[in-house]
Structure formats: C-alpha cells, structure tokens
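Every protein chain of the complex appears in place save one, which is left out.
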Amino acid sequence: MKFERYGISIAKGLTVTLRTLFRHTTTAQYPEQRLNTSRRIRGNELIWDKEHCTGCATCAKTCPQGAIHIVTSAKIEDNKYEVDKFEVDTGYCISCGLCVEACPYEALYMGYAFERAKYRRGELMQTNEMLLESAERRRSAYMHPELAEELPRQTLLVERITEEE
Amino acid sequence: MMAIRTEPFVLNMGPVHPSTHGVYRMRLTLDGEVVVDLEPVIGYLHRGIEKLAEERTYTGVIPLTDRLDYISSMSNNLAYVLAVEKLAGIKVPERAEYLRVIIAELQRISNHLVAVGSFFNDCGAYFTPFLHMYREREKIIDLFEMVSGQRLTYNYMRIGGVSQDIPEEFLPAMDRLLEQMPRSIDELDRFLKENEILLARSKGVGILTKEKAINCSVTGPVLRASGVEWDLRKMDPYSIYDRFEFDIPTGSAGDCYDRYRVRIEEMRQSLRIIKQAVKQLPSGPVVADVPHLIRPPVGEAYAHIEAPKGELAFYLVSDNSIAPYRCHIRPTSLLNLAALRDMVIGWKIADLIIIFGSIDICLGEVDR
Partner (left out) sequence: MVIINLGLNNPGYLQTLPSDWPGGFWWHWLLFAVIIIAVVLVMVMAFIYMARRQIGRMQSRVGPNRTGPFGILQPIADVLKVLLKEGIMPTNADKVVYWLAPVVALVPVFVIFAVMPFTNGGMLADLNVGILYIVAISSISTIGMFMAGWGSNNKYSLISAMRVIAAVVSYEIPVLLSIAGVLLLAGSLSMNDIVLAQDIPFILLQPLGFLIFFIAGLAEISRSPFDLLEADSEIVAGFHIEYSGIKFALFYLVEYGEAFILSCLITTIFLGGWRGPVLPEWLWFIAKAVIVWFVMVWLWATLPRVRIDQMMALSWKFLLPLALINLIITAIQVLALPENSLWVMIPVNFAITAVLILLWSKLFKLGWGRVEV
C-alpha cells in the first residue's frame, strides 16, 4: 500500500483535534454539578403505597427475579388483605419495572433517586415502613405519567451543546 | 537467500486482555509475529440465559434478553417480542410499529458508534475518536432514558407494542439530534476517514471473500462489506420496514476498512429512516390488549431481525403454559466469529487485533 495523499489527511485530522481543544467540555463535575435524570428513571428502590395495596401479590408473581416477598394474614377487610410483611430485596432487584407495571391498584412506584448504595449487604433488604414515600424517597414517573409535572426536566446533551459548525 | 530457521510458539491472548471485547480467549500459534493458527475458547460469560428463560413468564424474559447483547438492548427486545407475537398471533397497533422502527434505528446508530470507536481504539488512536463517538452516543442514550427510564438495559418493548408512549419533549429533542448528528458524522469522517496510517493499517487487511462469507454464515455489516447485498430489512421485511426507502451500503473488498465504511454509511441511512418515520408517526394506542401472563397456543415460531451486528433470531417453542418450553437464540456474534480463523491466518498480531475489532462482537451474545 502506498503513502496516499502525502500526509494531508493527517494534517486534517490534527485540525479537528486542535479545534476540540478550544471547545468547552461535555463533562460535568459530578458531586458539585449533577445533571437531572429522566423523569421516568427506574431508580434502584421501590416505593410502596400502603393505603392502596391490597396484598394481592401480583407484583411478586410478576417479578422475574423473585425479589418481592409478601406475607399477609387471612383477614379480609374493605376488600384488602392485611399485609404483615412486604419485603423487597433490592440486591436481587434488576430495576426492570415489571412489578410497577403489573400492580392493578397503583400501589407501587419506582424510586427517583439512584444514589442508593449501602455499606452492608443486610441493609439492602427493605421492609414495610422503609418502603414508604418520604422527602428523600421521591416517586418517579415510570408508568405513571401524571407524576411527571412535579419532577425536574431532564438535562439533554443535544441541548447543552450549542456551537455551530 | 538464507532463511533463519524459526519455531512457532503458543501465546495465550487470555480472557483478560484490553482488546478482546469482553472475556474471550484465543490460543495463538505464532511464528515470530505472524499468526499461524488460532484456537478460540469461549464460555467465560455463560449465564444460562436460555435455561433461565424457561423459568420466567413470557413478559419476564424481556429483561433477560436485554442482557444478551448489552450494547444494543432494544434490538434484542424487538427480536424476542416479534417471536412471541408470531407464536400467539398478536397484531401490533400502528403507532407502536412506528415507535419500534424509530427506536431500532436509533439503536443501530448507537451500536455502530461503539463499534467504530472501539475499532479506532484497537488501531491505537489513544481514546480520542472513541470519546468523540461516545459523546454522540450520549445524545442517543439521553433519548432512550427519556423514553424507558434506563440507560443500558431498557426493557422497553412489550408483547403487542411498547411499554409506554413517548413524552412530549421527545420529538423536539429528536429534531435537534437529527440536525446535529450528520454534522458529527461528517466531523468524524474528516478526522479519520482518509488518514494515511489508518489506510495503511486496515486497507487490504483481513480480507473475507464473498464465497467464504456466505459459507461461514456470516451476517450483518461483515457480510455486506464483502460484497453481498443481503439485508433482512429489504429481503424479508419484518415490522413495517417496507414502507421506508433507504439504501443498503455494501463494500467491495471485504477488508477492515470496508467494514468500517459500511458502518458509517449505515448510520447515515438510519438517520434517513428515522426522518421518514418521525414524519409519518400516527397517533393511537401503543400496546395491544394483551394480558400480562400470556399463554400462547401450542406451537413454535422463529423470528429474525436485522440487528446492528447481524441477523439475530429467536426460536420459541410453547406448550400452552405461562413460560416458554424452549427458547433458543441465534447468536449473531458467535456465528460471525466462525470466520475469524480464516481471516487472520498469515497476518501479524497487530492485524489480528484490528480484524477482531472490525467484526464487532459482544461477548454477552457469544456466550449467552
């Protein structure tokens, strides 16, 4: 093979790199500057709505991993079972969201936060009261588009880069 | 002329290597720097996906198929879902079909960006083209995150359609992407398309002739670069691909450079398809009325799609229960690797790495 084009293409490539040197960067400095995730993010926790849950265990049957354990008592009151234990093993959960999609009573939501790493493996099992919604545990709009207005808008890279060629 | 007497030695390019794309082991017999023989050893990433699929419901297999070729998850989802729909005879609404095409073509662009970026990384350009391509891929993954909620394992397709409708900021962002992406691809072309060092490294290297490609059942961009015009979207149209007009880029020589050019041209053709699909997008439901626990009738179905890496197919056997009786996956990358040994013998170690990178495999698919 011959040394085609006499080195001019190497020079063209070098100009592209030089131009990138003077553009602004596309990275964000993480802990100080956080980008907004999608409103439908399937974050790595589940949020349980105790009032609406009837203990039907459709979510547990749908979960491909078998990460949800539900123990109910046989008492039926107001068309609902009384749920003794609703336990999610977030270590097993793959955040697929099939449980949220399956729940017929809209009692299960995906979490909005994604920085939920724990130091001990035992803390990954979350039961009853740990799963309720609170100020830190917000619900994401996955499968629930009515929640989308309250959540911040996602930062998109197509909008952050505005230079013209 | 006196030749020095040399002796071949065996070098193990082990499972842990910066350039085998995953855990792939090759036992090379080298004579100096020239490769004399290659023996692949696979199975380091075997997770038993086909067996696990027999324990999960039909809908529960979809997150499992995400993890096959984890770089292009949407295509895997699509192939599986098409197989189940064929088995159960389910008709997909129009809006869902158009959304599936848009998502599948975006996935193709994203996959080719990774493939070309890794190819340049193997050639030795120190991550710069790789990071430029990942910057473009970031724009596409942002859109996927907007639609499905995750950035790598999407779990977006469902039996009978897609899982959710697109939010309202999707189409404006898509318009901006459609105007920025051609410029980025042109900049990448200006960067490295006619670079002399790249031409010297990859033109004429690792030639796969037409006959050998067809005999080894190679599919995808590797086949098209060898001169065979075979694309399932035109030969055996699935979904609604017969309503769009696009070209099939083919190469002529079947070397690494042609495979790289075929991928770049396929990116441009995918942008063309997306433009047409966005214009024709109808309104309506996005999923057919299918129960969550579906019991297809007894039978078998085989559905294949043109995944970004080649022909990906699912073969499902059902016995009227909630889980598949047998789910077999036609692994694109494994069958593309069948041609590796013939492509590589006679070339040097440096060429081996480039040829291996230009086939573009993903170990999740090879080992399943």
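Here the chain labels run A and B in written order, and each chain numbers its own residues starting at 1.
To be clear about the criterion, contacts are C-beta pairs under 8 Å (C-beta built on N, C-alpha and C of every residue); 3 or more make two chains touch, one makes a residue touch a chain.
Please read these numbers as outputs of a predicted model, since none were measured by experiment.
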| item | value |
| --- | --- |
| Residue among B:R135, B:R259, B:R330 or B:R368 that touches the chain left out of view | B:R135 |
| Residue among B:V23, B:L52, B:I90 or B:A200 that touches the chain left out of view | B:A200 |
| Contact with the hidden chain (one of B:D66, B:E97, B:D351 or B:E365) | B:D351 |
| On chain B, residues whose C-beta touches the chain left out of the figure | 9, 11, 17-19, 31, 33-34, 36, 120-128, 131-132, 135, 191-192, 195, 197-198, 200-201, 204-205, 345-351, 353 |
| Sites on chain A contacted by the missing partner chain, in the whole complex | 1-4, 6-7, 10, 13-14, 16-18, 20-21, 23, 25-27, 29 |
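Following the convention adopted for this analysis, only the chains that are shown with their structure count from here on.
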| item | value |
| --- | --- |
| Of all residues in chain A, those that touch chain B in their complex | 1, 3-5, 7, 9-10, 12-13, 16-17, 20, 26, 37-42, 61-64, 94-98, 101-102, 110, 140, 142-143, 145, 148, 153-154, 156-159, 161, 165 |
| Footprint of chain A on chain B - complex, ascending | 56-57, 59-64, 128, 132, 135, 138-139, 142-143, 145-150, 153, 155, 163-165, 167, 169, 173, 176-177, 180, 183, 187, 190-197, 199-200, 203-204, 292-293 |
